[in-house]
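Missing here is one protein chain; the remaining ones are kept as they sit in the complex.
Right, chain A next:
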Amino acid sequence: MKVHIDTTRCTGHGLCEAVAEDIFEVGDDGMAHLLADPDADRRGEVDQAVAECPTRALSASG
């Protein structure tokens, strides 16, 4: 699964990290980063992170 983080939108709230801390991490630049391309069986959590991101910075495909 491919996850895209739009860095023009992300403000580093870390709500994505709270959903799945082994997938998302807010780095020292104050932006979310992907720690790994998530496996297909993590779809539920990724979708939840996409839905919860307050700035709509996340999208997932595949």
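Everything below uses one rule, namely that contacts are C-beta pairs under 8 Å (C-beta built on N, C-alpha and C of every residue); 3 or more make two chains touch, one makes a residue touch a chain; residues count from 1.
Keep in mind that, in the parts below, contacts and distances are computed from a predicted model.
Asks: Can you pick, from "Glutathione S-transferase", "ABC transporter permease", "Ring-1,2-phenylacetyl-CoA epoxidase subunit PaaB" or "Cytochrome P450", the UniProt name of the chain not shown?
Replies: "Cytochrome P450"
Asks: Touching the hidden chain in the full complex, which residues of chain A are there? Just list them.
Replies: 9, 11-15, 17, 21, 25-31, 52, 54-55
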